[in-house]
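So, chain A:
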Amino acid sequence: MSLRTERTWLANGWRLLHFGFLTYLWIGFDDAENTFILLLLLFLLTSLRWRFELPAVFLLPDILICVLYFPYTSVSYYALALPIFEWAQRGRWPFSLSVFVALGFVPFFSGWLLWYFVLALFVGFFLDRYARNLEQWKKEADEQRKARQELERVKAELLEAQRSVSKQAELTERYRIARQLHDHLGHDLTGASLALQAHAYAEDPEEAKSLLQEVKSRLERSTHSLRETVHDATPVAPIGIENLERALLHFQEIDVSLRKSGDLLSVAAYQWSLLEACLKEALTNIVRHSDATAAEVTVQVAGAIVRLLVQDDGTPRENNAQSESGSGLRSLNMRARALGGSLSTSADNGFLLVCVLPLEQEG
Partner candidate 1 sequence: MTIFYFTLKRSFANLANLIFLTAAPIACIFLPAGEGWPPLAYGYAYFGIVILFVAIRLAQIMMEDRVKGILKRLSVAPVRYFSYLGQHLLAYAVILILQSAVVVLGGWIAGQELHRPWALFALYVSFSFAALAMALAWISVFRSKDAAFLFYMSLIVLAALLGGIILPLEIFPDLLRRIAVILPTFWFAEGLKSIASAQPFADNVRINATLCLYALVFLVLGSTRRMQ
Partner candidate 2 sequence: MRVLSTVRFTLLRLMRNYIVLLLLLAVPIALLTVFSVILSGMVDEAGRPYFDQTALTMVLAFQLFGGSTVMSYLNEDLFARNRERMTVAPFNRTLYAFSILLAGSAFSFLLGAAIMAYTRLVLGLVWANWGWTLYLIALMAVLSSIVCVIFVCGVKSFSTAERLSEVYGVGFVLLAGLFFPMPQHAVFEFMGSYGNPLTLSVGAVRAVEIGNWNEAWFQANIVLAAIGFLFPVMLVMGRRRLR
């Protein structure tokens, strides 16, 4: 849309210059009132061309009018430059060349006339090329936009897949732990419990002693296996809020305070990874685009959502801040949406980023 207007803007510029030149010629060299009507007629045709997309054939009236005025005024020769330009502009330059034939009929052959025609041809030709190039670029831009959208869609699907995978992994792990507990711990504990019951009814002290011994060894074994299970299940890398805290610890450009509330354990790991990405993006943005001296990060878990708020006290530097940081936020927005949440930013009162994600329903 804007590309086309740009092109017509240039064409209109040339048309206006052309009429300025004709008027100058007319005032300077030929002041017959009647020949001014020639200019008016041509101007009418040109403004029609400006308003409506007319086919190239509609340049014939221009030529006809000029030819009719040949005997009366020399301005009409120069006026032929307009059809030359218009045809060249539409990529029909052979037609333009045919107008040069008119030079043969000019009673006084002027070099200026020839050069003016050549100039019009050249400008028209240039505009044609320019328009084609623009067309090409536009097409490429469209294709790229399409490709980007495709990518974003794939990304969303991947995110969805990641979410289900991580959930699957969690379930698997839970199952493994449950089985381990059942297999070793459960077995031993049940045994110990039975042995204790038997001990209560045991009359023979020797038997009671051996039962107690069994209880002891079973409990020892189960303690051991419990320790092992817990050790296996405890992650080595920090997760959840610790990760966010660590990110803040490493970030020392400005003062950042963290407030948290609610039951942070109900937030799933894949959600933490998004929140962490948001936090990092926000902090980078603050450093890069604003003069903030302090920022406040709030993580709230309440009811069915988790909410991350990053607010700084700076005034964002206007101009390109928006566009530069756009792609990062855009992708985060996509991810947030893929997880059923939303992300929005505002620069009204310091930089503010809000990311809201729904929590998994328990059970």
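Candidate selection criterion: all candidates are chains of the complex that A comes from, given by their letters.
Remarks
Here, a residue touches a chain if its C-beta (ideal position, glycine included) is under 8 Å from a C-beta of that chain, and two chains touch if they have at least 3 such contacts; residues count from 1.
Not measured: the values here are computed from a predicted model.
This complex places one of the candidates 1 or 2 in contact with chain A: number 1. Against candidate 1, in their complex, chain A makes its touches with residues 23, 27, 31, 33-34, 36-37, 40-41, 43-44, 47-48, 50-51.
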